[in-house]
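Shown next, in structure tokens, is the structure this report addresses.
For this view, one protein chain was removed and the others were kept in their places.
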Amino acid sequence: MIEFFVDHYAHVSLSILIGIGFFGMVAKRNLIKKLIGMSILQASIILFWIVTAEKDDATIPIIRKGDGAVDPTEYVNPLPHALMLTAIVVSVVTSGVAIALLVKVYRNYGSLEEKDVLGQM
Amino acid sequence: MIRLPPQMKIAITLLGVTVFGTSLLYAISAVPDHGAVYAPAHRDTSPIGSTTPGTYYLRNAYADAKTPNVVTVVLADYRSFDTLGETTVVFCGAVCVMLLLRAKFREWR
Amino acid sequence: MLRRRSDNLIVRVTARFVAPLIQIFALYVLFHGHYSPGGGFQGGVMVAASIILLRLALGHRATQRVMVTSVATMGAALGALVFAAVGAVAWRYGGEFLDYGVIPFSDEVAQRRSHGILLIELGVALACICALVSIYDDTLTSAGRGEDRDD
Partner (left out) sequence: MRFDLLPHAPVIVPLAFLVGAMLAVLGTLFRPRWAQPLAVAVSAFATLVAAGGLVHVLAEGTIRYQLAGWRPPLGIELVMDPLSAFLTLLMAGVGLLVLIHSRPIVPRELPGRETAFYAASLLLLGGLCGLVLTGDLFNLYVFIEIVSLSSYALLGIGSKRAPFSAFRYLVMGTTAGSLYLLGLACIYMRTGTLNMADFAAIVPEVADQVPVQIGVVLLLTGLALKSALFPLHGWLPDAYTDGGSTATALIAPIGTKAALYAMLRVTYFLLGPALVADGALVADVIAYLGAAGILWGSFLAMSQRELKRMLAYSSVAQVGYIALGIGLASGYGFIGAVLHIVNHACMKACLFLVSGNLRQVVHHSYLPNIDSSVRRKMPWSMAAFSVAAVSMIGLPPTAGFFSKWYLALGTVEQGRWVLLASLLISTLLNAVYFVRVFEQIYLRPAREGAGGRPASGEAPLSMVVPTVVFAVLLLVLGVGNALLVDHLLLPMLGGGAS
């Protein structure tokens, strides 16, 4: 049991982080806090991907010596890193659009508390 | 809609989150070779013999594009269509915020 | 929101001092993306951050001459268009879409790909800078206004 947590400390902490993100999105009543929960969720999933790229004793995927054969065990898997750059940009833009929507909500209702907004409907 | 008391809602959420996290951990615990260089995503070929992209990129990126940073090559060459989509997403964000918030276009002329 | 701009001399001078430094470093990140961590997005975001820093410190009106909002929106479109155009040039030389290996920048195919990567990174950087500045401007400048109700 202890061994499992030591071996998989990254996955364990990321699962907790994903849980925190979900909890913030569902249980928090303030819309900005929901947004923060959403960002935590996205960030933790991006980290989850990065962890899948890991190899023991490997370094960043920048080839050090130019020509000749490359030993793939020296470098971590580059594919998840490239994919997650895309995912990061997507999450940034999603936050931007969410904030724009919240500005409109605030303009229409004068509050960002879900309770107040629902009460005015 | 059924309105639950807040404590109840928080309790249900906590329960759901715990179940979700545990099932995720269960999935992870079934991975024996985490971090090992022989994990499926890091091998040269998949079980059916097709090339596994990640390792191919490491072996051939420098020869293919004269660029030592493999992530840049993957991003901008092997999977450049993703990056085009990603640039479109950024542009889409600008358009969306403009659609939502910019009232008078002539104002900023 | 943010209607009363605080006129702190230290903030203004520091922002004006730091912004060019950020931009220089951003250029390094952008153009050194082939050899070290970096690239179009990272460099673009840093330039956008420097412009937004100036906007925060010096006010929205005063920094319009750094980048006009409508130009920012159009720049975002232009950056994405540059990317698509580089991809479409490959059609001219009989390749598939986005295949830089056929565009005759140089004799060697690998070198062509390297140049192609640089070109699209520039497009990506332009789109990124302009889009983020545009998003920031729209969000900030509309937040305080009371008019423009939708219904």
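In order of appearance the chains are A, B and C, and numbering begins at 1 in each one.
Keep this in mind: a residue touches a chain if its C-beta (ideal position, glycine included) is under 8 Å from a C-beta of that chain, and two chains touch if they have at least 3 such contacts.
Predicted model, so just to flag it, every value in this text is computed and none were measured.
Contact with the chain that does not appear here is found for just one residue of C:L53, C:A77 or C:A110, C:A77. Contact with the omitted chain, checked across A:V12, A:L31, A:A58 or A:V76, is made by A:L31.
Interface residues of chain B facing the missing partner chain: 23-24, 26-28, 30-31, 39-43, 46-48, 50-54, 56-57, 77-82, 85-86, 88-89, 91-93, 95-100, 102-106, 109. The omitted chain makes contact with chain A at the following residues, 18, 22, 25, 31, 34-35, 38, 41-42, 45, 48-49, 52, 79-80, 83, 86-87, 90, 93-94, 97-98, 100-102, 104-105, 108-109, 117, 121. Although one chain is hidden here, its contacts on chain C can still be listed: residues 70, 73-74, 76-78, 80-81, 84, 91-92, 95-102, 149-151.
Simple rule for what comes next: only the chains that are shown with their structure count from here on.
Placing every chain at the mean of its C-alpha atoms, the farthest one from chain B is found to be C.
As a whole-number value, the distance joining the C-alpha centres of chain B and chain C reads 22 Å. In chain C, the residues touching two or more other chains are 35-37, 39, 41, 128, 131, 135, 138-139, 142. Looking at chain A, one finds that residues 62, 85, 89, 93, 96, 100, 103-104 touch two or more other chains. Remark: chain C residues 35-37, 39, 41, 128, 131, 135, 138-139, 142-143, 146, 149-150 touch chain A in the complex. Those residues of chain A whose C-beta lies close enough to touch chain B in the complex are 4, 7-8, 11-12, 15-16, 18-19, 22-23, 26-27, 52-56, 58, 61-64, 66-67, 69-70, 72-73, 75, 77-83, 85-86, 89-90, 92-94, 96-97, 100-101, 103-104. Looking at the complex, you find that chain C touches chain B at residues 33-41, 64, 68-70, 72-73, 76-77, 79-80, 83-84, 87, 97-98, 100, 108, 110-111, 113-114, 116-117, 120-121, 123-124, 127-128, 130-132, 134-135, 137-139, 142, 145, 147-148.
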